[in-house]
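Note that one protein chain of the assembly has been removed; the remaining protein chains are unaltered in position.
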Amino acid sequence: MNGMRKRRYTTIAASAAALALVLTACSSDDGGDGGTDGTGAPTADCADFEQYGDLSGKTITIYAGIVTPEDQPYVDSFKPFEDCTGAKVDYQADKQFEQQILVRAQAGNPPDIAIIPQPGLLAQLVATGTVVEAPEGVAANVDEFWGEDWKALGTVDGTFYAAPSGASVKSLVWYSPQEFEANGWEVPTTLDELKTLSDTIAADSGHKPWCAGIASDAATGWPVTDWMEDFVLREGGADVYDQWVSHEIAFNSEVPTKALDAVGEYLKNPDYVNGGFGDVSSIATTAFQDGGLPILEGQCSLHRMASFYAANFPQGTDISENGQIFAFYLPGKTAEDKPVLGAGEFVTAFADRPEVQALQEFWSSDTWANLKAQASVDLTNGGWITANKGLDPSILTNPIDKLSADILLDENAVFRFDGSDMMPAAVGSNAFWKEATSWITGQSTKDTLDKIEAAWPAS
Amino acid sequence: MSAVQIDTATVGPPTGGRPRESTAAAARRRLSRPWASLFAVVLAVLWTIPTFGLLVTSFRPAADINKSGWWTSFFDPNYTLENYQTVLSTDSAQSLAPSIMNSIVITIPAVVLPVFLATLAAYAFAWMSFRGRNVLFIAVFALQVVPIQVTLIPLLSLYVDIGVSGTFWAVWLSHTMFGLPLAVFLLHNFMQEIPGELIEAARVDGAGHVTIFFRLMLPMLKPAIAALGIYQFLWVWNDLLVALTFTGSSRDLAPMTVALLNLTGTRGSQWFLLSAGAFVSIIIPAIVFLSLQRYFVRGLLAGSVKG
């Protein structure tokens, strides 16, 4: 039952660099060819697919961790490709994906294509020798439609393997606009204001200001790692963040220590948490999916979680600027300072047959991005955005999608990819989660960071 | 004394009601009866409450499950069939229906193969003499402990090489391999109980081992085989890891445990679906077990009672 991790793939948001360019690229016309009929199932002109040739009778297998209901937009987005080329796309997914893909790669039984949510896992898979380099057409598409930093995330040791697909924004705080209005609370624009707001809520409302949950099966602890990454970005800036992620500075050095202590002022502060659930340690046993739900019950007011969290509120919840639930950007140190933490997923191929390469190329094109965005709007009420610059922003209808875009489009925004996803697996998908959980249940900041530092692979 | 046990094991329950009072009954009769009964009732209730809670939960609306305990629904009844409709309806993406057939197709051969092979092997270990018999038997017994996790990669590589990965064969073969040690161990214990004179007599009559195996052993072993079959059935039906690894996540092959794992999808913890799904997955093994319970009891008993 693990593999629930991070829900990065249930993405709603976009990447800063990409969306900024989307708007500049699209401002001259009204967004280009959406590739859909706007209402129903995706359609496309078969002329776009002539370059891939006739692929009748060929099958391409895809394996991913993206399960129901968000798998269907993927399946639908490949339909025009299937209809026009004659190829069949066989999409399979389960929640143990992150372990099973390694088992299958090591055993020599990988799928044709896997959707990998972490650059760290990509590196691990490349080390098994089964991943094949991206074909030239994909590289060209990525050069055209994505920023260089995105291409770098799909590159291991100088070889470009995997094109990015979806993206998400993590620096968000969920709240209730109705509750804020009734109490006269203001959305904070600096970290200091956030602190003051927390104190105000603690003093005035009769409930704890924050609620959180970090239980996520085998990935339990990951929401704390996101908190810490957000605060390293805020305490040390993007450069120090990069050094920390690549281990040029020690995990337990000064800035990360300050950052985790700063997180502790929220998550380990008994006056602040854990609204609706209990004391500080209840964070460790509360499912991350449940973590923010007490906002609806008026038992807490603030919940820091990525954009995809929208899907966890019950159906019928009014998620909009003046509704029951909305989110604001987790502010920087100053109002001008706008670091943004995000994540994404990468299309990784294990075979170089022509039909696989054709699908990869289609997948990295603007046509696919629009088909997928439209399919998500139609089937799951949005909740998916890509960093592909060819995306037509007018397709997006969901207020959270738009909010994420607004945050990212801010000129001062500095985008950084989720650090734990890029660290070696021994840290990024084991020690960091494990020690972050122990930290919540009482371990000191120093012990926590020392232990993670010790777990960093020697080489 | 063995003759008595063989009777219970092979002839079936003594006819005409309870023929004799067992030691336990005697012991219990001497305990102060009300206290003994009370204690038994308390244990039975304690053991049943968790499952009962799941049953109640599975009929509650999604919104209620996270807001109040399942027992509160007795005072404020509010039940729905919707959870079951979702997990059973054929057009819902979360439907468990297709996986029920997969579970059946996986389970039957994965029970028949190991049980039959183990019966053959156990016969040889018990009644044939050959070099290395004891060492080999101890090795088979000890291999019970190899954790399935360590076999995943080597076996999957092998299946890829011989071209059966992503088919039912990979799952059947794996369950057969993993089930054999315990099956051989238990059946061997049973075989030893069969009086040597029977075998000797048959040998003297000129019967070969194949004849003895089919004519003499299989009929006498029926209860043990049935019992082992149920045990293996429960194990295979409830397995997650083997299915997950060797079906290659194909929806065409995935059994109910895998479907249950993916049931909640990417959104929320969805306990209303999980509880209904879990209950659906329990029903078939529960029926199989309850209807074959008496074989299970007699078979394993015969394998273990001696002394």
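A and B are the chain letters, set down in written order, and residue numbers restart from 1 in every chain.
Convention: a residue touches a chain if its C-beta (ideal position, glycine included) is under 8 Å from a C-beta of that chain, and two chains touch if they have at least 3 such contacts.
Basically, contacts and distances are computed from a predicted model.
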Chain left out of the displayed complex - its UniProt protein name, from "ABC transmembrane type-1 domain-containing protein", "L-serine deaminase", "NADH-quinone oxidoreductase subunit H" or "PTS EIIA type-2 domain-containing protein": "ABC transmembrane type-1 domain-containing protein"
Chain not shown: contacting residue from B:177, B:194 or B:221: B:177
Touch criterion as defined above, residue of B:81, B:128 or B:201 at the omitted chain: B:128
Absent-chain interface as seen on chain B, which is shown: 1, 4-5, 8, 18, 20-31, 36-37, 39-40, 43-44, 47-51, 53-54, 57, 65-72, 101-102, 105, 108-109, 112-113, 116-118, 120-121, 123-125, 128-130, 133-134, 136-138, 140-151, 153-155, 158, 168-169, 172-174, 176-178, 180-182, 184, 186, 189, 192, 208-211, 213, 234, 237-241, 252, 257, 260-261, 271, 274-275, 278, 281-282, 285-286, 288-290, 293, 296-298, 300-301, 303-307
Footprint left on chain A by the chain that the document does not show: 1-2, 98-100, 102-103, 124, 127, 217-221, 276-279, 281-282, 284-285, 299, 424-426, 429-431, 434, 437, 441, 457
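What we mean here is this: only the chains that are shown with their structure count from here on.
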Whole-Å gap between the CA centroids of chain A and chain B: 42
Complex contact set, residues of chain A against chain B: 1, 7, 9-10, 63, 66-72, 92-97, 100, 103-104, 106-109, 111, 287, 289-290, 293, 311-312, 314
For the chain B and chain A complex, residues of the former touching the latter: 62-63, 66, 93-94, 152-157, 159-161, 165-166, 244-245, 248-251, 254, 258, 261-262, 265-269
